[in-house]
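Written out below as structure tokens is the structure these notes cover.
Excluded from the complex is one protein chain; the other protein chains are retained at their positions.
Chain IDs A, B and C follow the sequence of writing; residue 1 opens each chain.
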């Protein structure tokens, strides 16, 4: 069977990295089908795709072969992905379904590579119908008084399904540092403002009060600091004179769902690298 | 000679305003050629244009005739403009000329109604050449140690030319509340970020550090609080992976000049109303 | 019960229309809550909304009262809508579900005023599942050899449900002039190109061949001439170097669904007037 795969690589920039990376694949008689690299100040980032036979049965085999290359560079790290590995996406949502619906439909349309949604968790029972429609295992976890208990119940679901990526599709609860660490996979959030403007609650209300002429949405990796994680994707839409907060919310929903779906796509295509609380997103 | 004119009107919203406004012009046998209105919560805003003969020699005549209408409404205020009145635009710039050049070229192209640039003030001698090219009176005011003295010198120029609007075309000095009050005309600034993100100095550096995926520019009326005035226009441009701060500054210049030129156009067309530190901008 | 309603009015432009329109409502003690007007060369267009009590039980009552006003103007026509009247949207789709899904979800989210989807017709059995999920009456009408027979079967569905608007959600069959006339309601199509570029079949293939840097989608009213009807809404998205036709189709789907959903919204909000094969779309 023809295989395809990719490598994400980063290190401190230095003369000769590209030649070394490309040389590694040539030495293993593997042909690069796509090569992208960026430099940001002292850092170098690359993403390589290859297709066809390759000598590595498992990711670990690749890692072992590649490690001597990585060792030549300072602060080097890498991750390889074989595209025939299925990916599991876990979704969290609260009351508003628009970002969730978009992510489900994109998955169903095959827009995300080799991806299935493994569960849907919500603190709102109104979300169950979307799970039923698309035959996704659903867990209603009502809001406990004790947040640790709430997170514990969520972690049980995560441990059971071991998702590769978690998407917070307008999930309106703040996650603790412990929870984020315990999830053991990247968590992608959609925030309904153009960050860093209007962090936290009620961003449309704040945007309305400030009288901005464009409102936006931001998808980012979740870190313990609220709405402060590395930004993956952002989008904006124009506000018209007289637009109420409710109208902003309505037109904002379209931006939110597009930005969230795009960010998930980039993550699931293995096209993001994080560094210094920022991301490089490959094309 | 055929005359054209416009009225900007605002008041607390109430049933019957539109009929009253339209009725006033009908009673004076003046035909409305353009009518726009918006409501924002409890406020009502309208802009009316009319063309052809009208019974008012001076703005004061109009004001006198219209006052009884305004008096029927709560918190009502209005301004009328006759389009045959020439408008004077004063410009301030520091080192970077791009916003200035755009404003000058738009004025020269006739994109702003009946407008001439009456002076150009700069704290950088490198700006003089743009004044010379376009025959604009130029004042180099070097940065005094005493800000009050600096502002005093600027106010002298303002008092001499009495501009209708002042444009800060990337003018990098903070203006005092006294100066703003003494200028006695609206002051339009271009800030090189998507406000309220990255207020104050070095916004591109801050945008770079935060890793945003879109950078922007904001044109706003100047008030004593820095970068906090009513926003007139905003724009954004996408950042590519690996874009340096310098590259952001370069692509940002295009957004800045477009946003600044658009804001000046709206102001000079009498298409803005401010309220609660926000603006209504008519189409 | 509080009622709200709107009037769409158009006529040959002339002095005094605004006063006449506004005066009519004042005379009937009805307060205008929203007024928009545009002029395009010799034509005048207005849309008025009102709220609260009004003296007209039925649309016909309004029409009767308003007719004397309309009669004062040349080529005048008008339509009034009471917002408490439910609206019925009929949908046609072929194989691709993305535009259909968006329209269904927008309807379900309440983004379209007082609207229900009354039927879904498809020439592809794969579309049935979307009808089942959302409990929409579904009609699979397989492609007959005789187009008249095919259209006949479709017209039976239309006659049974009498939709107020028909949406062609990527419906890939050309409709005859007879069919369009017999449907007796506006038909809104989404075409997968930036019209007038790439009319007819395979627009992405043509866009690819021409090497355009932006691809687009166009939603328009259907007339007998293929892809030539009055345009309601258009959108574009940037093509990256090396993008294949398949990739264009993928990113194009997002634009198509957004443009189609926006056009349907404008139509269902009674915010479009057609004239000279063009539309005025109110804000």
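Things to note:
We take it that a residue touches a chain if its C-beta (ideal position, glycine included) is under 8 Å from a C-beta of that chain, and two chains touch if they have at least 3 such contacts.
Just so we're clear, the structure is a prediction, and the values are computed from it rather than from any experiment.
Touch with the chain that is not drawn comes from one residue among B:47, B:78 or B:98, which is B:98. The omitted chain makes contact with chain A at the following residues, 15-16, 18-19, 22-23, 25-26, 31-37, 39, 52. Seen from chain C, the chain kept out of the figure touches residues 38-41, 45, 194-198, 210-214, 216, 230-236, 241-242, 244, 276-282.
Take chain B: the residues that touch the chain left off the picture are 97-98, 101, 105, 109, 111, 133, 240, 250, 253-254, 258, 283.
Note that in this section only the chains that are shown with their structure count from here on.
Of all the chains, the one whose CA centre sits at the greatest distance from that of chain A is B. When C-beta pairs in contact are tallied for each pair of chains, A-B comes out on top. Inter-chain spacing, taken between the CA centroids of chain A and chain C, is 36 Å.
Among all residues of chain B, those that touch two or more other chains are 39.
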